[in-house]
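The complex appears here without one of its protein chains, the remainder shown in place.
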């Protein structure tokens, strides 16, 4: 069985494993205040070109999303996001469990627009009884989206401009940030996220780390006391250095970028093969996730040798399935998959 | 600088590191449903002598406490615990953040008694307006306690009997469980916790693992849908196998017991030396944490070479400090410390 | 200015005011345990033909909705309802503030169907990673709906049957229950709600009372400790008798039914006049709320003499406006409105 069902099927990048070996006997203080975390923070500040950013390491995506969102919103505020957003669909109501409503916006491909946000906020305050309605308090997007699609730099800047105008912090879920940055058509840089958002995170779990997300807080107002939030939400790792050691490796020698490109290259290889064979895609294949409309009859055979996700019905005779590549995907495995299609 | 300030200053046991090396390229499904987690669950069920127990792996102690407690309590219920309990003092209100009050009971040494619980519950229902008061819904203890003290088997059985009588699930925080089990005077076995509690966890973070706590649910009523709770509270690790691999190692070849004894042996070495030198202890030194009343004048010199925790004032001229040993503590370091005292 | 903008523009029915006068000097115990509350409970049990029902008096609709929903759901569960449901749109996220997600179902007229609920639950459990998704834990409907529409008895029975099959309590928001029961085409009786739901409430605020909603719990499992929930959510009135006195009056001499019919009769008068004049309605006019598509040009003149709600755009030249009648509406005022149309 060869797995393409997710981008978290293997362990960690060998460089990280090596670093764990080398540092295992060190004695350090806990809770993210050790020298490895400090060094990793500095490397990330350089990478995002923002020396004043606060950087915190959290264990996973749901935890990062919940902690950031709950730290920003007032009790009567909600978070705007695409209806397909991870926080709206796949986090078991973690945001609601902190007392806040997720305010979904219609989205065909996983992205939302500046115009949507602006219109939503206008409509809210135009309502004479807006106190009876959850107040929009921030905006959440993911890059890439759940559907593997991307914002352009212009779209991101527009969103950020509307957010600034409306006083809404913009938060970017970057669980797969590396794959978005490395995508062929992408024109957004890592540093752009520090310019055009208030807080974002750089996903490690799906991009080379065993686990870990680096939350980067740019907006001064969102910085104070963030560690209280981390602790309260169960995200403060006693041996926090484990997260620091991983990000130290990922942000040295361009490792994060290099391994992201690897995933993108193999996704492109698969995409081109699928296209050549006449397959269609549910969403534009831009990053490491391909949503392929597969004849139902073809599935049983494929499933014998390959693991992939079932995304939903495409039409009466086709199922949309998802193939993921990652930093760890082997080219031979992609070729074996292509041969089976 | 030699660190005795906590029992989470080093990385992971070499056997775990070796297992990570060997398994790193495996492809597995995520979220704790991989073969390593399954195997570790089976090993733990054997160790606790309860084949029907549900075993879940969580990342840390605050997360485990919060997830278990929030999964048990009804909205108007609170959790009884020692006033010094970790959930009451050192988790930034994580339990309250899920909507529940912590109901503290007076405790001199970190333990609470069956009689206290019984009296509290009696008094609650004796109050004519008890609907105006948070209903006690469960009992939380830790073994060892925050103060390094232990329950006897008889005390545990009494507590469990009262809990059974009152319909209150008993939850045991075992962040340092190994050190309690290995303590000289301890008469409780690992299997006893599966007999005399409803749910408990076996701490990994402080006992050989890089991180991870194994929650063992014995009570049938507490089992359904627990994974929803894990996900909602941000504790479901994508690469959940990392936790399984660690507990696979800890529960093979008596590793968990062996490394726990190591910590206890070195704590005993230190305790005996301290006693011989006339030092007194704030709490009875039973496990790997020693709370020593240290002359204030002695502190500056000690702090040059050793890291330890300041626990509070002992009297006008003494400070209580905490020294921890762990699975990773080196005998030479203990001897160096003793030499300095 | 004559008000048709809501059904809570006047005070209370004169019979209630008279009862307040007569009982004002009585000394009673508080918190809803006085003789008036007991008597009102008994009258309501008779009216709903369920001697075993628990009856609790709450102050308002949002409070009743929140308290009931939070008392039923487990922490990882959400409540299914029409996307237009009051709890989803007009309660400032009160349900989310208790930690639960509202799970909206598409609805054109404010109602949802048994088939929708069944399909939603099927889809939930068919998802391999349903633990990542909020679990549907109950169903909320309102009768009449926000749009003034009604369920038929057959529809209600179907919904209840699906809820029973799926193990989901069915909760009916009856803020305007009287107006639904009194509606021309309605075939559901008050007693039917005690048969075909698990918990519902009889609205007083909009039907004769100054305030107050009578929550009727039929399902045995939902009864225990409900008063804890009331207190915790801020709904336990010290002088609870004020609610009992009001419902005593409403449920004597058919008062609730009589005054509800009054509102319906006047709504019918207005509806017939509007229809005769060629006006169309956004939703089928069934109860005391009429959603009329009004030429924009007509609005300024009407607004000089009458208050009504702006509901939204109907088309390029029309606005949907809402007129409400109530137990207190004067026939002359309706005639004056008709004359102005």
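Letters A, B and C mark the chains as written, and numbering starts fresh at 1 in each.
Everything below uses one rule, namely that a residue touches a chain if its C-beta (ideal position, glycine included) is under 8 Å from a C-beta of that chain, and two chains touch if they have at least 3 such contacts.
Here the structure is a predicted model, which means the values were calculated and not measured.
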Option touching the unshown chain, where A:11, A:61, A:85 or A:99 are the choices: A:99
Among C:32, C:78 or C:93, the residue in touch with the chain that has been omitted: C:93
Full-complex contact with the absent chain, from A:135, A:246 or A:329: A:135
Touching the absent chain when the full complex is considered, from C:26, C:272 or C:305: C:26
Touching residues (missing chain, whole complex) on subunit A: 31, 70-71, 74-76, 98-99, 129, 131-132, 135, 225, 227-232, 236
Touching residues (missing chain, whole complex) on subunit B: 75-76, 78, 89-93, 96-102, 129, 131-135, 310
Hidden partner interface residues of subunit C, rising order: 1-3, 5-6, 8-12, 14, 17, 20-21, 23-30, 59-63, 66-67, 91-94, 97-98, 205-206, 210-211, 228, 231-239, 241-242, 307, 328
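Going forward, only the chains that are shown with their structure count from here on.
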Chain with minimal offset from the mean of all protein Cα atoms: A
Rigid-body rotation angle, subunit C and subunit B, from Cα fit (steps of 5°): 180
Rounded Å distance, subunit A centre to subunit C centre (Cα mean): 42
Averaged-CA centre spacing for the pair subunit C and subunit B, given as whole angstrom: 49
Centre-to-centre distance between subunit B and subunit A (centres being mean Cα positions), rounded to whole Å: 33
For subunit A, residues contacting two or more additional chains: 91-93, 97-98
